[in-house]
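The complex appears here without one of its protein chains, the remainder shown in place.
For chain A:
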Amino acid sequence: GDSWGIFAFLCAALCHLPAVPALNGTEELGAGQSIQKTYDLTRYLEHQLRTLAGTYLNYLGPPFNEPDFTPPRLARAERVPGATVDLELWRGLTDNARLAANYRAYSRLLCYLRALDGQAGTAELRHRLGHFCSSLQGLVLSIAGVMSSLGYPLPAGPTAAPGSPGAANDFLKKMDEFWLLKELQTWLWRSAKDFNRLKKKVPPAVVTLRLEARGF
């Protein structure tokens, strides 16, 4: 009903990610270095998230901030892209599919994170959230840079999944927020492994060519 319309509008308005990143520097950087940079970014974000999640869960209050808390994952929480995947499936992903999955996931997650209540919590919490969103946007652009330098097309921009309205009440909203933070955490763990794998697969020829061009 109303809440879906508002949510779809909010998402479209907040998620103005460029179709093609203006990252001229990446070409010179070389795919290998971009992948390393992206890997470093995921580790940095993982570290930032630990503090942010701790603060946010304290804001939601017990039981959300209790150590082994696991609320049911309701149907509406399914719209947050899951990081967990079958091991064989994950191993078998092509570079393109692997990067695209990361790109799509973080674009969506950034969108939902930005839609968190702008009035929530203390000024400090809002400031931390804002800072994290900026860093996360940096990660999305970094992934786009890697894809572009390897010649892969960017997946289409995020759209609000039809039929997934905003939470019907405040408690359900808290559960959605809990799962959002959990998925972010899981994705950052997974991405570190994704980019590690990609690092090993970037053809050394690409790097050699660049060195030759510089007259080494």
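Going forward, a contact is a pair of C-beta atoms (placed from the backbone, for glycine too) under 8 Å apart; a residue touches a chain by one contact, two chains touch by 3 or more; residues count from 1.
By our rule, contacts and distances are computed from a predicted model.
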Answer for the undisplayed chain, UniProt naming, from "GINS complex subunit 2", "Cytokine receptor-like factor 1", "Glutathione S-transferase" or "Calcium and integrin binding family member 1", is "Cytokine receptor-like factor 1"
Hey, which chain A residues sit against the chain that's not shown? 58-64, 66, 71-72, 74-75, 119-121, 123, 169-172, 174-175
